[in-house]
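The chains shown are only part of the set, and none of them has been moved.
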Amino acid sequence: MATKAKIGVLGASGYTGSDLVRLLLRHPRAEIVLLTADRRAGQEMREVFPQFSPYALPKLVSLDGLDWAAAGLDLAFCALPHATTQKVIKDLLAKAPGTKVVDLSADFRLRDTSAYAKWYGHEHHAPELQAEAVYGLVEVYRRDIKKARLVANPGCYTTCAQLPLVPLIKTKAIELDEIVIDAKSGMTGAGRSAKESMLFSEVSEGFNAYGVGHHRHMAELDQEFSLAAGREVIVTFTPHLVPMNRGILSTIYVRGRRGRTAADLHAILLKQYEKEPFVHILPFGETPHTRHVRGSNMTFIGVAKDRIEGRAILVSALDNLVKGASGQAVQNMNLVLGFPETMGLDQVALFP
Amino acid sequence: MATKAKIGVLGASGYTGSDLVRLLLRHPRAEIVLLTADRRAGQEMREVFPQFSPYALPKLVSLDGLDWAAAGLDLAFCALPHATTQKVIKDLLAKAPGTKVVDLSADFRLRDTSAYAKWYGHEHHAPELQAEAVYGLVEVYRRDIKKARLVANPGCYTTCAQLPLVPLIKTKAIELDEIVIDAKSGMTGAGRSAKESMLFSEVSEGFNAYGVGHHRHMAELDQEFSLAAGREVIVTFTPHLVPMNRGILSTIYVRGRRGRTAADLHAILLKQYEKEPFVHILPFGETPHTRHVRGSNMTFIGVAKDRIEGRAILVSALDNLVKGASGQAVQNMNLVLGFPETMGLDQVALFP
Amino acid sequence: MATKAKIGVLGASGYTGSDLVRLLLRHPRAEIVLLTADRRAGQEMREVFPQFSPYALPKLVSLDGLDWAAAGLDLAFCALPHATTQKVIKDLLAKAPGTKVVDLSADFRLRDTSAYAKWYGHEHHAPELQAEAVYGLVEVYRRDIKKARLVANPGCYTTCAQLPLVPLIKTKAIELDEIVIDAKSGMTGAGRSAKESMLFSEVSEGFNAYGVGHHRHMAELDQEFSLAAGREVIVTFTPHLVPMNRGILSTIYVRGRRGRTAADLHAILLKQYEKEPFVHILPFGETPHTRHVRGSNMTFIGVAKDRIEGRAILVSALDNLVKGASGQAVQNMNLVLGFPETMGLDQVALFP
């Protein structure tokens, strides 16, 4: 049997951390050797996430004073809050330059450090690392990722919007100035911090938009759509919260260019994703449910005709913690460490 | 004490029927004297809806063979399925021409009987009554409703979209050919019939669009928006299902005309609804939650600036069973019978 | 029109506070003149609970430095956290001895201040007031409440257990040493404080027991059941959390004494509650759903035969925020201020 890679999960007490552990526990080539969680340091993982009670896992430790060289990690997943990550990774790679990193925060997603400063309100703490970071949307940047040391795992909303839109933008199939993305997310997308607005009684039996007109994920969309188009593209994007745990569904309104119909757009996506293991295009006119991808690394995409001539409606769905975060991160790990891309990611969706 | 009006609820075993009973039980001028439910005829209301156990209510009877003249109703609410209603009301008004009717189905909402035939797949069964029917969106047609014998209570989705849009269309404040309505509804909007797709396990913990590109509520939107504009208006409309019982939230994307900004649109709505008891405009930039109108007859509307110059995002929220159905129906009853418009509709939203 | 009583709500930013406001806004004899919320002082109620946006309400103020004499309250509802209330009420009644108080915390529920000290871990701060406090379970202590200045509103779990059990204990109809109460509560019972364990993603799609073998509500049950029995009674009580907002359901296992059957127990309850406006006994063999009392002040109770000879199963359901807290508090206010007991409490349950 092949040797296992030594894996660390930094920030194991949040939901992306726990979903990484869930996936890695069954990955045939991965061995979890380090789990960090500053506020829960000293505790067992089972005290933080009781579902892991039956499994042997390292005790949670603090990031402070960790000896990265001694840790000997083949790869570290970084599931820390936005804005704290740049310094941690800078330190890690300075001490252990051979360790690969897949970062699940937003800290290395923006190629332009001035865009980062604008959207996040402070200077980038590791601009020199930004230059080597590869944006980890596998279906677009697979080749670059294989050679990367530092992968910036994409955001959940942006993965859900990019997978249907990037191929249509690249093929100049749709008008660039009329794209409206109406996105809906389950609550795990908001993380595990204790906030009044995230209490069960504040969330269940209701629905609302938030961040209307201004949301940080826009910066990532702007960057990737503009790169795909070869010119600046700015879209309308409104996120909403659904009283469910997992899932993002994006309803995307577009107009075809030069007579392209909804069926043409469907054909482009079908061809583009024909061989992709984790993107599935539904038959024309069908649209996906988030429940049918829950717990899996799949993205389901549907295309339907609007009744207004020339317009189409795209609907994409994924599990925000899997393809939108930890699953895509493992997919990136597989590429970076030379494992088969789908290894450990074969869970079938859990429905109902 | 003033005498009470004799009220019948036709179709009392569905959710709009039960919400009518809930509201009427506390209405100081209404007395429920007739409840029909064909499949549950002979049963007590408490067997169909146990929450009514403590209340004295007439036994459920069948519509078949009802003697409308003898019933002596001042007003009948018709909460029957679409397409069965025209014949029932025709018969009722023939036998008891003095009875007023508020119809909660779609059967009398379309002024043009050929549009009805197109969208519903069969000829209109009472075209002569269609001529006298008044469309019951109170905030738009209050004056006509007061004189009406037959009121067509608007649909839930369409009420939620019309309240923010009609004033903006009438004042020519927005572009008419770029309106996108992304609507999300709780499950009671789908009624109480036993369908696999509506089971708890099929609905909870998930989110999906449906009727993409074609939904019957479009006909009603087309009619009212075109009337407001003075020319044909066709909008993009996509409904979604939220795993919650009550509530509709519509996220509406518009572009201002002739330099109108989002703030201008907000000002128009604020002025339009200043004195309306059941439409509340939130401060500029705030957007509503469905949970904050649950169980009440209120509509909350918010207006925010999009980051794209000239574009605005409107968000409106109501309880689909109250302002979207039974509450608006009681509001119509109040007008038709000469009661104060807000009578019996003062419930404060139940949150959490 | 009769003059309105001046009412204060201390602790208006929690769920029992907001439900008091919901009920009082429609109470014909109550006028809200004071709302306190220390951490939200200076804000409008609509910022804390947006459902109140359309209503005129006093701004939230801090308890610190309030001039109780100047406030001139006829009655204060105290919806503050347990253990902070004794001092507040002591101060209030010292400065404004004519103000009546209905306290929704546990601070005055235990007659025996040493029992209080044992269960709550600190000395009682107002033992002299404890002597005059009346336990506010209306169906048991109605006569005393009418004359009280300080009413200790019962707990939600304990109300739900006492209403079916107290009459059976008083009539010596059941064995006292075999009572098992398996209780299930919606999440609003846990309040509005931001705790990780109360986040939507920690609660939805799951079920669990908590406080197994030790829960503070036991002290209240011990007191009241022992008083009813005339000797010490200790019951087994296990609370659970249900992924829903409102509602408590208690499944209670008892054995009849001296040949009393389940039907006999049902008959006792039926007779006991025949004229009570807010306790409804279902037909023998039927058991209640929490959803059928949601938002109302009703308690539904069912009695069924166990298949084991001589044993019966009682099931009671109420809305923890209404009959289990704010509704019962308004019922107490009505008694204390001499209003009709049901005034302002006629809301029909909101189902679905």
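Each chain carries a letter (A, B and C) given by its place in the written order, and its residues are counted from 1.
Methods note: contacts are C-beta pairs under 8 Å (C-beta built on N, C-alpha and C of every residue); 3 or more make two chains touch, one makes a residue touch a chain.
Everything numeric here is computed off the predicted structure, so don't read it as measured data.
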Oligomeric copy total, full assembly; chains in place: 3: 4
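Just so it is clear, only the chains that are shown with their structure count from here on.
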Most central chain, Cα average position: B
Most heavily contacting chain pair (counted by C-beta pairs in contact): A-B
Far-end chain from subunit A, centres as C-alpha averages: C
Geometric centre distance via CA averages, subunit B-subunit A, whole Å: 40
Gap in Å, rounded to a whole number, between the CA centres of subunit C and subunit A: 46
Centroid spacing, where centroids are CA-atom means, of subunit B and subunit C in whole angstrom: 36
Contacts with two or more other chains, residues of subunit C listed in rising order: 15, 188, 204-205, 245
Interface residues, subunit C side, partner subunit B - complex: 15, 18, 21-22, 25-26, 49-55, 188, 204-205, 245-246, 280, 282, 288-289, 291-296, 298, 300, 346-352
Subunit C - residues contacting subunit A, complex: 15, 186-188, 192-196, 198-205, 243-245
Residue ranges of subunit A in contact with subunit B within the complex: 178, 180, 182, 184, 186, 201-202, 204-210, 212-214, 218, 234, 236, 238, 240, 242-247, 249, 251, 253, 285, 287-292, 294, 302, 304-308, 311, 313, 315, 317, 351-352
